[in-house]
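Removed: one protein chain of the complex. Kept in place: all other protein chains.
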């Protein structure tokens, strides 16, 4: 029996390191026909904002080599709808539910965090300072150290649970931001969010996305994401939740070796809605085959 | 007949926009069995340094999803060898030869630039401030605005010809650096160089590359590169030479629409050594089919 | 209940150079499929096709465990799906989306064009089983764009229009004489190019009858998880893969 439990900061333990990434797994309900949500280590739900957001105009998606661009723009029904309607339905699942919170100004983040603070049964939130698909706020907070610190400090005051700050990869030195938010009270960091990219239709000579640029995800970004996880792991003391193009158990193990205490599966859920559970089984098999008695022994175990 | 000529800064005209990227095309000689070099708009030769460099240890390469990581580390025989042995052999080709110059300290860049200044028949150099694969210098110059400006200014004093500064994509805001080097006297910018990435072998639990991290290239990076070209095109007045994952004529046209005056073909040369000429023909056919009489009309013609 | 399931290529029927029917066979049970449902097909062995492709279910045989799709090869994915080997494995996620509603209609009109005709085999069969009087109106540029009329004629009357007049009446579907004579349909179903559907919806609305249209869209997941596939409605952006692809055209802000 492999001990699959991992600690992801602030005393929070997950039953296993496999979670699903915000915006790629809806609120979990979309996947109940395919997998047993109870088996997951956790679910990072779709990004939430203070008020309902319609998101960006169509088209919001473009396929790229080994990846995709999205420009959803945080379409969601607002935090109150989540609290009143969605959460009551999904709290029955025996997995950790992580709200992913967003805002245009610091006050929005605070307001959402205060509301999350009141939800019974939620132990942690993911503070998204890295969404590239909104005009205001979003990634702007995550690409400058002072603003990343400011929003983290503000949410720290408003929220008593575990705070996982989601970092943007669109920066010169991600370790600087990671250290900044660590100092500002983050219990963990998650990375990476999507890379700012663009697609053009040479036939129409127009951008494919309504927003011109969008966020790149999928296996294309994996080598960069893995590098960033390794850099951040070596720069901070708080746990790192790694993601970016994880498609199979081998990828997940590589992210753990690079320093991830837990991993998030994103775009891969679109290719195979059962992939999260397959990856969990794959990690377990790897541990068995390699006499790894506790999966946490893989964290940062890269031999350099 | 499509007019294929393009201006790439400092009064330099190329007979067509298709060139090959530094480090992916050797010195051209490697490709003479496959294509007629005279047909190319130009050749950016392998990175040159003041003295011979052995480059990094093996392994230097890892395949990734729709891309590859390299950690060659500027292996080359030094600028003197280029001047005395290589250039006399390749100057016969009726194409523009661009030395790609590198250094660990500003003085190295100056010394190499001064030597290039003396070469009869060379009209331009590419100033590489973005190599992620050397311990000293390299990318360090390209990720900070003051150092990018400093090295550009220094080379501007040492070199009379056209200077194309090659930018690093590993930055928060590439337009800031582009504007900086424009102000410092660059005649054009080329982008992008490779993204800093990493590969791990989960079986051995070791990094695949001897240098742990390396440079990511290929179609995986295309959406990010295209975004950066478009941003830089809108931020500076000097021409932009675009590259990053161009695999076919459609990709090349997209880079031109985003604002590239010329394009460089990199990793694609490894997949198909004839690709550069195929892309040139593809661009020409596109122009014919779409009544584009001069290829320069495509530059920045994106309709947003 | 949605499923991820492996099928094997059983056979191809090529209707012409770029239109084909792909028939797949499974080992496992096939869940119930409703008219309008679609599948997200993983194109096997393809270097440049990362995402699944949404394709409507053309037909299904629960006993023989076969499912078929009518596909028009318009890009790399739909071309590659036409070049698989017999016996090759194809993975699909299905059945997805909502369905065409069949309630107590008496006489309905089904207007289709292009690859949009696929859902109408299952719809025609369901309508027939409920003794609904069905008229199919199929449009295309030339007679070479008109397919499956033999199949449709099993479930109702088939009318055709072509832009060049090479088959049926000459003109667009909305120019068909059907719309000029007494119009006694109580519902219109449509699927095809957007301009066609809009024109059809406009007529239906002007006659005061219900029109359901099945929309196309760029989809990443097909199961409502990514929110990439929205269409604007009078009630905000709706998710086409779960709240659609079939919409009451009155809702749509297109």
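A few points about this structure:
For reference, chains read A, B and C in written order, and residue numbers begin at 1 within each chain.
In the analysis below, a residue touches a chain if its C-beta (ideal position, glycine included) is under 8 Å from a C-beta of that chain, and two chains touch if they have at least 3 such contacts.
Since the model is a prediction, treat every value here as computed from it, not as a measurement.
Checked against the hidden chain, the listed residues B:25, B:98, B:141 or B:159 yield one contact partner: B:25.
When the missing chain is restored to the complex, the residue among B:72, B:101 or B:243 that touches it is B:72. In the full complex, chain C touches the omitted chain through residues 45-47, 49, 85. Mapped onto chain B, contacts with the missing chain fall at residues 23-26, 30-31, 33-34, 46, 54-55, 57-68, 70, 72, 75, 218, 267, 269-274.
Definition applied: only the chains that are shown with their structure count from here on.
Centroid distances built from C-alpha atoms place C farthest away from chain B.
Nearest to the overall CA centre, using the mean of each chain's CA atoms, is chain A. Chain A and chain B have CA centres that are 34 Å apart. Note on chain placement: the centre of chain B and the centre of chain C lie 48 Å apart, centres being C-alpha means. Residue positions 62, 64-67, 218 of chain A are each in touch with at least two other chains.
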